[in-house]
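Scroll down for the structure; my scribbles are underneath it.
One protein chain omitted, others in place.
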Amino acid sequence: MNGWVSALFLRELRLAVRVGGSGVVGVLFFLAVVTVIPFGVGPDLNLLARIGPAILWIGALLATLLGLDRLFQADRDDGALDLILMSGRSMELVVLVKCLAHWMATGLPLVLAAPVFAIFLNLDPVAIGAVTLTLLVGTPALTLIGAIGASLTVTLRRGGLLMAVLVIPLAIPVLIFGVSSADAAIHDPVPFLTPFLILCALSLIAAVIGPFASATALRFASD
Amino acid sequence: MDPFDLGPHAGFIVACYIITFSVVAAVIGWVLIDRAQLNAALKELEDQGITRASNKQNAS
Partner (left out) sequence: MAFWDFANPTRFMRLTDRVLPWLIGACAIAFAIGLYKSFFMAPEDYQQGDTVRIMFIHVPAAWLAMMCYSVMTLSSIGTLVWKHPLADVSAKSAAPLGAAFTFISLITGSLWGKPMWGTYWVWDARLTSVLVLFIMYLGLMALWRTMEDPIKAGKAAAVLTLVGALNLPIIKFSVDWWNTLHQPASVMRLDGPTIHPDMLIPLLVMALAFTLLFFTLHLMAMRNEILRRRVRSMRQKAAASARPAAATASTQAAE
């Protein structure tokens, strides 16, 4: 039972790290988004400190979305997806493992890069810690929700843009509670723990809905 | 009460009704044009001698 799960996990992780190095590119894209925002809103450090958590969250959301369109498509192109479907293993578990490996390869680098980028945005140490913590809890939810979009558009040749349009409305709650719990840690209109626990709950909900919905979509896409 | 005196914000109210009417008219127009086009396509195909799957037996 555990053998195939770890084998699949290691395969996904190796593929994600070796082929194209999508984690590094994701971090570069994240850096580009963070760099471009001060050109838009001006170099006012107080303003940047106020909207810093939001910038980091939106950057992480966009970087996650960009990396997701290959989540199932590469496997579909070389036929591995059909083999996985025919293997008779629980497709929900397969999706969950693939998402976990994908998050380790692309989401975790974003979380690790966030404290560095937060310095550009003049965040104080408490805020940096809060943003990093919320990203650590929230980015798995983004990957899991994004997996639904990725599996729905798996048959399309250029589904990346459509996937982003489909996924962003579903990701709004994660964004709201991620940013507001980071804000709550800086200037406290509400205690930090309330939105943070809701964010954790959203990640857990996504861990249930995401694999179920995308496993269903993948089954329909293949037959 | 004069029903045609809509008060200081008459423009907004009239604009609302006009926009609603035009959106609904556009949807109705889309449905009707779509139907006309589909019926034309169906007729053209039937004239070419292509029949639907349900009455295939008496066609061949």
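Letters A and B name the chains as they come in the text, with residue numbers starting at 1 for each one.
The definition used in the following text is that a residue touches a chain if its C-beta (ideal position, glycine included) is under 8 Å from a C-beta of that chain, and two chains touch if they have at least 3 such contacts.
It should be emphasised that the depicted structure is a prediction, and the values quoted were computed from it without experimental measurement.
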| Sole contact to the chain not displayed, among A:5, A:25, A:93 or A:205 | A:205
| task | With the missing chain put back, which residues of chain B would touch it? List them for me. | result | 1, 3, 6-10, 12-13, 15-17, 19-20, 23-24, 26-28, 30-31, 34-35, 38-39, 41-42, 45, 48, 50-54
| note | Those residues of chain A that touch the unshown chain are 148, 152-153, 155-156, 159, 162, 165-166, 168-170, 172-173, 176-177, 180, 183, 189-190, 195, 198, 202, 205, 209, 213, 216-217, 220-221
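We adopt the following convention: only the chains that are shown with their structure count from here on.
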| said: Rounded to a whole Å, what is the gap between the Cα centroids of chain A and chain B? | reply: 42
